[in-house]
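Note that one protein chain of the assembly has been removed; the remaining protein chains are unaltered in position.
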Amino acid sequence: MALRIGCAAAPGQARENKTGSWRVFRPIFDHDKCTSCGMCQLVCPEGCILTANSEFNPDYDFCKGCGMCAQECPAKAITMETEAK
Amino acid sequence: MKAILEGSHAIAEAVRLVKPEVISAYPITPQTHIVERLAEMVADGALESEYICVESEFSALSAALGASAAGSRVYSATSSQGLLFMAEVVFNVAGMRQPIVMSIANRAVSAPLSIWNDQQDSLCLRDSGWIQLYAEDVQETFDLHLLAYKVAEDHRVLLPVFVCFDGFIISHTYEPVEIPEEKEVLAYLPPYVPVNKLDADDPLSMGMYATPDYYMEFRYEMDQAMIRALDVLKQAGKEFKNTFGRDYSELIEAYRLDDAEIAIVAMGSVCGTIKDAVDAMRAEGRKVGLLKIRAFRPFPAEDIKKALSGIQKVGVFEKNISIGARMKGAVGYEIKDALCDSSVQVLSYVAGLGGRDVTIGDIKKMTDAIEAGNGDCFLGLREELI
Partner (left out) sequence: MADRSLELVECGHRACGGCGPAFAARLILKGAGERSIVCASTGCMEVFSTPYPQTAWKVPWIHSLFQNAAAVASGVEAALKRQGRDEHVLCICGDGATFDIGVLCISGAFERGHNITYICYDNEAYMNTGIQRSGATPFDASTTTSPAGKKSTGNSRPKKDMPQILAAHGAPYVATCSIAYPNDVIKKVERAVNTDGPCYIQIHTPCCTGWGFDGSKTIELGKLAIETGLWVNYEIVNGKVEKAKKVKRKPVEDYLRVQKRFAHLFKPSVNSEEIAKIQAIADANAEKYGIDLKI
């Protein structure tokens, strides 16, 4: 696709870069313990924790496994497990 | 309307007529009269622009860039040290393809410090991707500012423009100038329509970084735009003639070159002196002519090659020096390259640096030197000092 002059680009194309491939650890969300406080969604540096049907889940296409959500969850509902090969 | 105006004030009139929405101004000799006159116009309501008194030239061009990216037509002016200080932004603006027009009151560069004229400042940024136009007198300086905006904003070009004119010699000299009506200028130069614009209704990221997979193609596109500018400049110059009566449809001007054996090539106000010298030498029976270059970037190599065909010896008058280059000046190399298929001898003469006066006598001496085949040297050195 031809260049856009001035090194310019329309929004959104970062999504083509699936950073989920970086993961060494992956967060596992226990929805029984979850109190829906929304802290995980707020603190994720990727902004990849999505809400669907009132449930919070990471988008594993982009989750880098940093563990901040697990660290900050007040209900201790998120645990980090080694990413399976 | 005809008026007798100082060069700087004529430029301010041109800027007033193109109606930039934002002006960013930092003073530097010899451009100060331009920004002062513009400030007066804004203060009196004769010009409705945001006038930003920036704290340095670096910010002058950076603010102009921001305003241009947000969709406004902008203006700034500088010289010498100021131009060098903003050099990083100069390259950045061209790469961002923002159609900024900047007046350059050509002035020598430090060290030693000099406020007087030569063309080192603009010429040392010839790689930057800015179009460079050089004016001979106040009228041409005025006219080239209108032309510059038209070409810069053309979607086939979208490159910024330096309008260069010799500091003090043009900026501080009073000459008669024909000033067109506002509606004539509006007909020639319609409002600016950006291609990329910072706009919350249509977001864009501008000035991203390019990895090795992309960088070269961006630079290629700039070069292509500069090549297209050759024709766009000529078209805009022709339209200028049709609108205002003065012809800028050529990027060079040949003066008494038809049967010349020797040609002097030059840019800027010295062309006026050279024309007088040519007339005097012609009266003495010497077959000499002048090739004046109006556009240095893009470099009109084909036009120059045609204009100088049949000439045996060419001397290039350089108000600049590339320290350590064998041929000494920036212009000579490009002339020599344009004529590389022929057997014409091309010699470079460095003169007029730091405002050293150039007389008709100097030009005659230069012609003698060209004839004798002695060149690629300084002209008019004070031997007692070295």
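In this document, chain identifiers A and B correspond to the written order of the chains, with residue numbering beginning at 1 in each.
Basically, a residue touches a chain if its C-beta (ideal position, glycine included) is under 8 Å from a C-beta of that chain, and two chains touch if they have at least 3 such contacts.
Every value quoted in this text rests on a predicted model; they were computed, and no experiment measured them.
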item	value
Displayed chains contacting the withheld chain	A, B
Contact with the hidden chain (one of B:Leu84, B:Leu123, B:Met206 or B:Ile363)	B:Met206
Given B:Ile28, B:Met41 or B:Ala64, the one touching the chain that is not displayed	B:Ala64
Residue of B:Glu50, B:Glu239, B:Glu261 or B:Glu371 touching the missing chain in the full complex	B:Glu50
Absent-chain interface as seen on chain B, which is shown	21-22, 24, 48-50, 52-56, 58-59, 62-72, 74, 88-89, 92, 96, 198-200, 203-211, 214
Interface with the unshown chain - residue positions in chain A	4, 7, 9-19, 22, 42-48, 59, 61-62, 64-68, 70-72, 80
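The rule we apply is simple: only the chains that are shown with their structure count from here on.
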item	value
Distance from the mean Cα position of chain B to that of chain A, given in whole angstrom	54
Parts of chain B lying in touch with chain A, wherever the complex brings them together	95-98, 158, 195-196, 203-210, 214, 217-218, 221
Residue ranges of chain A in contact with chain B within the complex	3-11
